[in-house]
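The complex appears here without one of its protein chains, the remainder shown in place.
Our next item is chain A:
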Amino acid sequence: MERIRNAQVLDRVREEAKEAIKNSRCRILICAGTGCLAGGSGEIYQRMCELVKDNPDVEVEFAPEVAHGPVEVKKSGCHGFCEMGPLMRIEPQGILYTKVQPEDCEAIFQRTIVKGDIIRHLLYKQDGLEYQKQDEIPFYKKQTRLVLKNCGHIDAEHINEYISTGGYSALEKVLFTMKPEEVVQEIMDSNLRGRGGGGFTTGYKWSQVARQKETARYVVCNGDEGDPGAFMDRSIMEGDPHKMIEGMMIAAYAVGAQEGYIYVRAEYPLAISRLRTAIAQAEECGLLGDNIMDSGFSFRLHINRGAGAFVCGEGSALTASIEGNRGMPRVKPPRTVEQGLFGKPTVLNNVETFANVPMIITEGAQWYKSIGPEKSPGTKAFALTGSVKNTGLIEVPMGTTLREVIYDIGGGIKDDGEFKAVQIGGPSGGCLVTPHLDISLDFDSLKKMGAMIGSGGLVVMDTNTCMVEVARFFMNFTQNESCGKCVPCREGTKRMLEILERIVAGNGTLEDLDILDELAQTITETALCGLGKSAALPVMSTLKLFRDEYVEHVVDKKCVSHTCTAFRKFIISPERCKGCSKCARNCPVGAISGKIKEPFTIDTEKCIKCGACESACAFGAIHIEG
């Protein structure tokens, strides 16, 4: 790898990398994100590589305007359309093949690569239409991909690919044409707000670190994306690691830091390995280390692996963990910007925030502010999951409505079910329901609704979901992850969980609902850190929006969605039952009896409510009550 000694070399390397991509007649990008790898994209990559190698002199007939060159096979990062994986993108046409299997490779090579024909069964189809090009698919067409622009389009394991897209030009710009205070000002002017959940103004944070007396400072990237149902940071780290690294370097230059740490959760082994590769390559070509591009600026970057503690996503707990301590939050002030990592002033932002920085520097604060609401500008990546047709990772301008996200991009509710609620912001967030579908998704609007963007997890729920169970699920999560330092969180979440467990087991009382309310308020007001303060939000939000459902559980002893097993009662309808005995043979506890050719019955005392009989019955004679 060539050493990038100065800005001129960087410019030349960029031009060469661009030229190389332009010269290739065809690029085959196979998604190697966590999702597609799980679907077998590694084998598809191998197979395509072999096919290209075995046919070195293949004639490619499409796109005569593209100059001659080799066929390239690349592993890309996550495209975000995980539901349809494994995905394969073919350039220059921009074809997207979905659900590709290793046995399709031969046909793809012979027909599409060699002849330029489209293989129709691999195309994405929706509402009777077939989509040849990736950009035309509604899922992508309605998005504005800025932070995720390169994810899926470049090979994340080669620094030159990032450089070819204009990568590290923002770093070049700040090092050679801007003073550190100008960089801080630019970020301040852009109104960029932290994407980790709180929505704190990034530029203000940087300016506070920059004005500390202490000269040893740190830049820390929070890659401990612990919210269940959120994976945008994982996709950035896996699919475009250099963008985030460049953002961190710009932050370091702006605040005068020479050392940085990336804290990544242990559950993301692929992200850790891609980051390691990225750092090693940046060091090898001189974009990380001492005196970068002869500018006098030096920066070293370390990776810390998390060890399975959700609370480490909280700033002071994260720095404690890097220092080798128990990851417990501390009382603030002093804030992280004053005394953060190793007691020094520290810029702590999350992955997506840092990934926003290079484009703000390149395109300018004014341009950035023109996207979305002025007070909450830019785009936001959301992980769209749950009962929605197109699950995956999406990016839209702030201010987009929930309806556009769920129906236009997500394609609506799975199996044509009915929308019930969307849970936003994970265990620290709340629910939004039908009347909220048209509110604007941005920091301030959501806060008013008693929800928050959080890190951007959107879990869509249909009418088969029990909201009390959902509240119990989140409380169980938070209780497990409570570090135990402060009493309100340690004891309060435990008591709330006990009550919720009692309710879903059919033993709740109306009084329990009032105690839940009271506990929720106390914990929110008195807990030490963000985890505790927001722990009760899912309960408060569901209690407010779905109080009827709680009341049904405690008074009528009913769960309308049939989720809570305690309320389930399996009944055999005598009119439909043919007396075949299949249910009795499948029952694991011998609760079903009867005479052949006569209706069978279930002994509800013995029944463990497993549902084996219901799935075994060929006549649909068994149904659930309660």
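The rule we apply is simple: contacts are C-beta pairs under 8 Å (C-beta built on N, C-alpha and C of every residue); 3 or more make two chains touch, one makes a residue touch a chain; residues count from 1.
Please note the rule applied: contacts and distances are computed from a predicted model.
Asks: One chain isn't displayed here; going by UniProt, is it "NAD(P)H-dependent oxidoreductase subunit E", "PadR family transcriptional regulator", "Phosphoribosylformylglycinamidine synthase subunit PurS" or "D-galactarate dehydratase"?
Replies: "NAD(P)H-dependent oxidoreductase subunit E"
Asks: For the chain left off this view, which of A:77, A:372 or A:386 is in contact with it?
Replies: A:386
Asks: Which of A:35, A:247, A:340 or A:508 sits in contact with the chain that's absent?
Replies: Hidden-chain contact among the options goes to A:35.
Asks: Which candidate, A:128, A:324, A:590 or A:620, sits in contact with the chain we can't see?
Replies: The missing chain is touched by A:324.
Asks: Mind listing the chain A residues that contact the chain we can't see here?
Replies: 34-35, 37-39, 81-83, 85, 225-231, 234, 266-269, 304-310, 321-328, 383, 385-387, 391-393, 423, 426, 457, 459, 461, 465, 470, 473-474, 477, 480-481, 483
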